[in-house]
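One chain of protein is taken out of this complex; the other chains stay put.
And now, chain A:
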């Protein structure tokens, strides 16, 4: 039997048998080389309570070259692209070792959620948010977990607003958005500009309102 197929089948079986780690692997379009993995958000983090799905593609030279993984679930994290789900993790690149398995890689992703590396960011805007105002970042990450990863408090959020709160998704203060929207700019444009300028936490005092209006006029 093809060594790669044998290995992947064994890995999938191992994952099924292992009940403690709570990590699951399932096939996408009936090929064992295109999988969907998922794991629970680590405890005591803003990701707690969510379940995160990862798209897994197993390349031909596997396990001698790393698997290709990206988040299907949207994650607010400095090392994960908020748009594409691309992941910045050393073991998915040059630090890959053939003894690593799909399970151990998913566990590494889980621990990446515990300990972000804002100095080596995949998503620079999120990383800026993380470094300027950790509290506000945590809030946004928790909100994303609620909205996209089925985290706790989802029902309550739905009950209150009924729709996804774009301001909270962008990690901004509602008062700030309202302030500039009041000047006659479209809401989504205000959110876009404020997010790009990282108008959060201590930065708010440093960015003048003129500068924001200028940016709003430009775009």
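In the analysis below, a residue touches a chain if its C-beta (ideal position, glycine included) is under 8 Å from a C-beta of that chain, and two chains touch if they have at least 3 such contacts; residues count from 1.
The rule we apply is simple: contacts and distances are computed from a predicted model.
A chain of the complex is left out here; the name its UniProt entry carries, from "Cytochrome b5", "RBR-type E3 ubiquitin transferase", "Vacuolar protein sorting-associated protein 51 homolog" or "Ragulator complex protein LAMTOR1", is "RBR-type E3 ubiquitin transferase". The missing chain, though absent from the display, is touched by one residue of A:99, A:175 or A:205; that residue is A:99. In the complete complex, the residue from A:10, A:134, A:187 or A:211 that touches the missing chain is A:10.
Residue-level contact of chain A with the missing chain is found at 3, 6-7, 10, 61, 63-65, 91, 95, 97-100.
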